[in-house]
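Left out: one protein chain. Kept in place: all the others.
For chain A:
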């Protein structure tokens, strides 16, 4: 991500001191994007806000355990958000979501996995490395990360056996690791 981590780190430090101003600053800065990330997976505004709510509560309670030596503050927050969103997606509302999961054809290019790819910085390494993958395999990786699809759901979407999808993912991740190293 291009924006500096400094403001987020300051906000986290305030949270560590029990200062709610830190949480407010974090909210002002990140909440809209966080709602967007959760919404891409959960497809429902109320659920996305629930995931964001839970994430802020967790950030507040676990701020003390955040160690900047291990990784970026923003990455830490979004990891919590993604975890919460995936838990909601896979646990609490699974059956409901399956009902209105829009078929692939109705998904706009803008919102779909290629849209996410296009919005990556053109000069960025991730985009360059993703573009080197075969299109279907790239889409599978993006759908997993951006939409939270499982191996089984990806296999269904692409009409390939589960084992094939698992090996697509495995090889794509190896290729990405090499490319990004």
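Basically, a contact is a pair of C-beta atoms (placed from the backbone, for glycine too) under 8 Å apart; a residue touches a chain by one contact, two chains touch by 3 or more; residues count from 1.
We take it that contacts and distances are computed from a predicted model.
One chain of the assembly is not displayed; among "Copper-exporting P-type ATPase A", "non-specific serine/threonine protein kinase", "Penicillin-binding protein 2" or "Anti-sigma K factor RskA C-terminal domain-containing protein", its UniProt protein name is "Anti-sigma K factor RskA C-terminal domain-containing protein".
Across the interface with the omitted chain, chain A contributes residues 1-2, 20, 23-24, 27, 31-33, 35-37, 39-40, 45-46, 48-50, 52-54, 56-58, 60-62, 70-72, 74-75, 78-79, 82, 84, 86-87, 91-93, 96, 111, 115-116, 119-121, 124, 126-127, 141-142, 144-146, 148, 150-151, 169-170, 173, 176-177, 180.
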